[in-house]
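Here the complex is missing a single protein chain, while all its other protein chains stay put.
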Amino acid sequence: LKTDHVTPETAAGHAKVPTGPRPVGIGLVGAGYWGRNVARNFLDCGATELLWLCDLDESAAARLVGRRSEVRITSELDKMLADSEVEAVAVVTPPRTHLEVGMACLRAGKHVLMEKPLATSVAAAERLVATAAEMGLTLMCDHTFCYTPHVRRIRDLIHSGELGELQYIDSTRVNLGLVQSEVDVLWDLAPHDLSIMDFVLPPGLVPVQISALGADPINVGQWCLGHLTMPLSNGALAHVHVNWLSPTKIRQMVFAGSRRMVVWNDLVPGRRLTIFDAGIDVTHVEGDERARRMVGYRLGDSVTPAIPESEALAAVVAEFAASIREDRAPLTDGRSGLRLLRVLEAASMSRRGHGALVPLELDGRE
Amino acid sequence: LKTDHVTPETAAGHAKVPTGPRPVGIGLVGAGYWGRNVARNFLDCGATELLWLCDLDESAAARLVGRRSEVRITSELDKMLADSEVEAVAVVTPPRTHLEVGMACLRAGKHVLMEKPLATSVAAAERLVATAAEMGLTLMCDHTFCYTPHVRRIRDLIHSGELGELQYIDSTRVNLGLVQSEVDVLWDLAPHDLSIMDFVLPPGLVPVQISALGADPINVGQWCLGHLTMPLSNGALAHVHVNWLSPTKIRQMVFAGSRRMVVWNDLVPGRRLTIFDAGIDVTHVEGDERARRMVGYRLGDSVTPAIPESEALAAVVAEFAASIREDRAPLTDGRSGLRLLRVLEAASMSRRGHGALVPLELDGRE
Amino acid sequence: LKTDHVTPETAAGHAKVPTGPRPVGIGLVGAGYWGRNVARNFLDCGATELLWLCDLDESAAARLVGRRSEVRITSELDKMLADSEVEAVAVVTPPRTHLEVGMACLRAGKHVLMEKPLATSVAAAERLVATAAEMGLTLMCDHTFCYTPHVRRIRDLIHSGELGELQYIDSTRVNLGLVQSEVDVLWDLAPHDLSIMDFVLPPGLVPVQISALGADPINVGQWCLGHLTMPLSNGALAHVHVNWLSPTKIRQMVFAGSRRMVVWNDLVPGRRLTIFDAGIDVTHVEGDERARRMVGYRLGDSVTPAIPESEALAAVVAEFAASIREDRAPLTDGRSGLRLLRVLEAASMSRRGHGALVPLELDGRE
Partner (left out) sequence: LKTDHVTPETAAGHAKVPTGPRPVGIGLVGAGYWGRNVARNFLDCGATELLWLCDLDESAAARLVGRRSEVRITSELDKMLADSEVEAVAVVTPPRTHLEVGMACLRAGKHVLMEKPLATSVAAAERLVATAAEMGLTLMCDHTFCYTPHVRRIRDLIHSGELGELQYIDSTRVNLGLVQSEVDVLWDLAPHDLSIMDFVLPPGLVPVQISALGADPINVGQWCLGHLTMPLSNGALAHVHVNWLSPTKIRQMVFAGSRRMVVWNDLVPGRRLTIFDAGIDVTHVEGDERARRMVGYRLGDSVTPAIPESEALAAVVAEFAASIREDRAPLTDGRSGLRLLRVLEAASMSRRGHGALVPLELDGRE
């Protein structure tokens, strides 16, 4: 009598030999903390081939790839761009360099995967989007969270109508964070919440205004905590709380709809999503001289779906390669990065206006 | 435009005028803490009429019913039993009095609801059960937890086959408890776990042995913590941990089956049950010269069912009245109380035998 | 060898025979849900004597007190006020009646305990406060939460300096609530958060502006969810989220200071408060040509203090009686109720101004 095993690990499988189209030749700019993760995923992905690593600090780049690596090292972007085997470039450099590096890559005919935010202004982002369009190149934003299975599930729940009509969104992203001197907490943390919202909202539903209020109680010259409040086009309300000063870490987003509510608590591996079937039902009763509303309360089961954990960045690089080979827009294309910048700029405008609601023009979102 | 409301409270409804059979005339013996709860529920129940309250301390009884009450007070049991309007008696007195009081009631032709445990020995419990059977009277045990909606749901999950074949049971009932000098922690707390097990196990599945180990680390002359381990007739294993010394309170029972597992955490109102669809699937593969087993792992959703909260004791008194009027055995009849005592006595025997497994004879359970 | 017990219950003690000054004669107006709780606490309090219960529905009042009660019943307020034994009146009626009933009581020379909110407008509240002052009478607001041991502990932590300088406050009060047609969610729920903030903030620290944004996604004609954001006079920021539409119930307030943070989760009996010793330390370093800031991170223990549970309303009625007998302002006097109305009116003004910050004038707070 023998016992064989299929363990969760073996069942999950491992990198397969690529059987699809020719791998996309990749150049990577930026050998920092995040660049290391991006490089690892390009190396592990069957649909990509990492050819170059470019960093002003060549020794950092050399350390990243290791001694016997086939990946070529350079501190000169032009040298890498001159290699015709490089079809696409991933840019993982500080935001202030995104415009210049991105434009150079696009002009050299390379597809671009850009670290978030796409640029430091709407105007710069528009130039990148327009140039990519003119050149017929893919411009993809690394909105990493959109590639987690949990955010994709939330998107499915909303798009399929399972949540019903969205009523409110509440996002909390707080912890003891790295206080920064160049950007405030809104530009540092809120891109995550905002790009997720952009990704999961159904076609036609957009935030139409934004109010930003915050504080710098430790006098570092930047908001260390902030609240974004955004009326949506259907009458719902979205709220985002970002905070560098919280001793407790919270990573939670709530999407409440007329039929269901989903809570995403990103700190509970294996049980990150919970779907609540409870809420208020409003029934319009036609009657004699006046219509009436009946408000009923519904208390149903809650479900924690089984969602296997996977690395979002692996899905990012796979989507980048697939969108290039299939000649289609990636899930988070340049326009999503542009919309994010429109929201961030409007938030900064509201900040200067002491929290006054600033209109958002997010047309073009399908 | 007007808005009407159906709130959770109004939807739950209130005591209705009884429209069923004639209410059962009730005498209650015992005006202590639990007697007060029992009295309140007899008064609130449309199917019962509380006629007498009997306690050696008449003034305690008088305080319990209040000044203008119609309920008659006495310290003499016989006086109450002589009232022909009293059809049934609830006994809420210390266990050592159960045999004498219960026999007096049964001999007077009264149905009996007995506080747990039914008696202090199997022999005494057998006399009560036999006498009730001879007299054709209802003998019901107040195994209160069996009347919570959560335990009934667990019973349904098991009896319907939804959990599959039971594999193990694990119960934890620990807190900073009242250290007692007359009974040990097994007799004090484990009746809850054991009566619940008796209630939810499917027909034919019984514990077949019991081992009891415990300790008295604070030297009060009684076990203050104990572990009961019980092999079941299908090869599963049940374990119960009871403890008076735990600074943290835990009230948890796990029923793990081959298809589902249910966890009952009684300290989380509104979310007391969680059903896990995860486990190990063993497949027997017929092959060449030898059979093989494939062990597979299944990770599914978990569900927290919506179960309205309700008072178990209200269901106890309603079941008592219904079983009398419908001339049927109550859900927790005298035999369930007798089985509980068989387990407790075997546990005590195992205690004296230093944890050796003692066989259990729980025949007669359908 | 005998074992005696001091159980948590007996140790907590019970109502003592009053040995202090003569009990305060009380009239109660309002026999509804909350009136029932207030009545019970006046009856249980050794420092008060409940003499009258007044309600337009005399039969409701009669049911509340029971048949053999000494408490007199009336539907005529004047009759009750004419009784010279009535020294003080508790008003537990709908807010729109507070001004008229309160003024009648004060003019009749009675001290007043007013259910929150004190009135429906600042102007009305000012009349009540001014009249009480003129008449030399106590006017107390039933800001019940301020009398929980947990809020008092938070107040102590802040006033003693243990939290350090307040940096932000974040309050969440959401659940599936009773959707109301007369008041919005701000006026319904936020009085709790705002009165608690008023109670615990140290002398001199006040909110200086308020922004209110909300939504009515189910079209009942009132905001069903709302966000209040309030800059404080020291540069900190307070935020309150109230919501009738949340399937999950949350009752949480966070007070973050430069030295400690306290989190109050009111749904976890026995462990409602947690104090975190973690945060960011900013050190100003004097140097050569320019000052610099060092930002350091501190990760310390967290503590859940043992705080015995007690009924807040018992402390409310005791404080009412004590403030009358000691001829001093109660902890939550009319001015605290007036400040609450100033904030609520400013919130409504901000609502009409689409979330624009509205200045708050909360002078007079010591």
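Residue numbering begins at 1 within each chain, and the chains themselves are lettered A, B and C in the order written.
Heads up, the rule we're going with is that a residue touches a chain if its C-beta (ideal position, glycine included) is under 8 Å from a C-beta of that chain, and two chains touch if they have at least 3 such contacts.
The shown structure was predicted, so the numbers you read here are calculated from the model rather than taken from an experiment.
**Student:** Which of these, C:268, C:295 or C:322, touches the one chain of the complex that we don't see?
**Tutor:** Spelled out, the listed residue whose C-beta touches the missing chain is C:295.
**Student:** Among B:130, B:183, B:213 or B:329, exactly one should touch the missing chain; which is it?
**Tutor:** B:213
**Student:** Per the definition of touch given earlier, which of B:37, B:74 or B:234 contacts the omitted chain?
**Tutor:** In the full complex, the listed residue that touches the missing chain is B:234.
**Student:** Could you please point out the chain C residues that touch the chain left off the display?
**Tutor:** Where chain C meets the chain not shown: residues 1-8, 11, 271, 277-278, 290-297, 299-306, 308.
**Student:** Can you name the residues of chain B that touch the chain not displayed here?
**Tutor:** 165-168, 170, 176, 179, 211, 213-220, 225, 227, 229, 231, 234-237, 239, 241, 243-248, 254, 256, 258, 261, 263, 276-280, 282, 293, 295, 297, 299, 354-357
Definition applied: only the chains that are shown with their structure count from here on.
**Student:** Measuring between Cα centroids, which chain is at the maximum distance from chain A?
**Tutor:** Between chain A and the rest, the longest centre separation is with B.
**Student:** Mind naming the chain pair that shares the most C-beta pairs in contact?
**Tutor:** Maximum number of inter-chain contact pairs occurs for A-C.
**Student:** Nearest whole angstrom, what separates the Cα centre of chain B from the Cα centre of chain C?
**Tutor:** So the centre of chain B lies 42 Å away from the centre of chain C.
**Student:** Any chance you could list the residues of chain A touching two or more other chains?
**Tutor:** 277-278, 293, 295, 297, 299, in rising order.
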